[in-house]
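Everything on this sheet refers to the single structure shown next.
Omission of a single protein chain aside, the complex is shown with its protein chains in their original locations.
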Amino acid sequence: MTTTENPAATDTRTITLRVNGREITRTVSTRTTLADFLRDDLDLVSVHLGCEHGVCGCCTVLLDGQSVRSCLMLAVQARGHEVETVESLSADQTNLHPIQEAFAEEHALQCGFCTPAMVLRCKEIIADGRTRTDEEVRREISGILCRCTGYQNIVNAVQNASRRCASTGQEA
Amino acid sequence: MKPPRFLYCDPDTLDAAVALKAQHGFDALMLAGGQSLMPMLNMRLASPGVLIDINGITDLQRVVRTDDVLEIGAGVRQSAIESDEQVHAAVPLLARAVPHIGHVENRHRGTVGGSIAHADGAAELPCIAVTLDAVIVVRGASGEREIPAKDFFQGFLSNACAPDELVVAVRFPVTPAAAGTGFVEVARREGDFALAAAAVQAELDEQGRISRIAVGLAGVAATPVRATAVEDRLTGAAADPDTVAAAAQLAADVVTTGDDLHATAAYRKHLATTVVMRAVLAAVADAEQRTQNGSAS
């Protein structure tokens, strides 16, 4: 993907990246944000736009396994990278991933708008298998705003998901 | 809230980036981690003709430690230094301050050079750079130059780079083993910009008196500032709470930020003295601990 020559300054580019495990090649306007690219070009509408200035975190995706705000990246910047949205856990409503199950069990969502972001963030948090206090979990999820739950049930869901993934040996 | 039209380029080398910046001058903006620039683009508060994305320049992504200098490339992510034991050991103040930068999602993208170049007076990294007398390395068409942090931050969101220059690295002096550090920040919410933050590095003499001290403040002026009056008063002074508290009062004088939505000027002055006092005491305690550990080992 990396070129040796510097391409000229352009307003469209053809990019190749991996999204939820699939290699994707698309031509995009260079001003298109990663969030809009995922939503509009790839129909991954789980990426929600809450503020578009990098505060609410509803557009969080995993970029090479790390949670980032997709409204603060251009789609063109994701070339050569691996992007995961919540669909990468499970897109099947009848067969949810253990993290999604944990969120349902703990009533960790109400309107659902921050939920994909929180689920992805949870995946990154529990990936190291470390046990965390509730207060540590709170700090870890504090970059995503939830307006419905008051957060406690999300904290519970992260702990629940951590237990589920540890006990099943499933990689988060 | 969508970015305006611009031309985009993503040079692979520093030389190419410098050439592009020289070509486009003020019409070009550098896109690093994007945590400050992208909101400005989305809100159309910035409308560059050309955006130079420097994320692909591997030369900017190195952390190099020599005996007395830790050089962090401009493109190094904030979360990378947050989890880098080498950085913690070399410059403990960075380890204390970096977790206060936004939230982890911001730090996964945000870069050291980006934060320095953005030059926000309330941001953590510029404050640490000023506190530790770091050197900002910039490169332009006519080559590289080193700018002391105290001269780099020139005013509200403005730095000393010429139109053709970009930040390539920050050189932090390695902290002496016995020096203690403290960082105290108060924000409306954790992760917000500081209403006031104090960064302190202190060394004690054999009597436990303060032999050297640096006190930096964020959030209280257009740029990060040093509380030199506090430093002068405390150099050679006893490190007891009353002395520190009295000296910390002098920090109020560096506060020039007026009333805003989140704080009044009077509050910021009191807060500055409070965070300075607490950060100095934390640094002193840290130094005492290090001295004990050092003599015990």
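By letter and in written order, the chains are A and B; residue numbering begins at 1 in each of them.
The rule is short, and it goes like this: a contact is a pair of C-beta atoms (placed from the backbone, for glycine too) under 8 Å apart; a residue touches a chain by one contact, two chains touch by 3 or more.
Heads up, the rule we're going with is that contacts and distances are computed from a predicted model.
Protein name for the hidden chain, per its UniProt entry and selected from "Xylose ABC transporter", "histidine kinase", "ABC-2 type transport system permease protein" or "CO or xanthine dehydrogenase, Mo-binding subunit": "CO or xanthine dehydrogenase, Mo-binding subunit".
Set against the missing chain, the residues B:L51, B:L70, B:V186 or B:A202 yield one that touches it, B:V186.
The set of subunit B residues touching the chain not shown comprises 1-5, 39, 43-44, 186, 188-193, 195, 261-264, 266-267, 270-271, 274-275. Where subunit A meets the chain that is not shown, the touching residues are 29, 31-32, 39, 44-53, 55-56, 58, 85-87, 90-94, 96, 100, 103-105, 107, 109-116, 119, 134, 137-139, 141-143, 145-155.
Here, only the chains that are shown with their structure count from here on.
Subunit A and subunit B have Cα centroids separated by 29 Å.
Within the complex formed with subunit B, the residues of subunit A that make contact are 2-4, 6-11, 13, 30-31, 33, 36, 52-54, 57, 60, 63, 66-69, 71-74, 76-77, 121, 139-140, 142-144.
Against subunit A, the residues of subunit B that register as touching in their complex are 1-13, 16, 20, 31, 34-35, 38-39, 41-43, 50-51, 53, 55-56, 79, 102-106, 108-109, 190-191.
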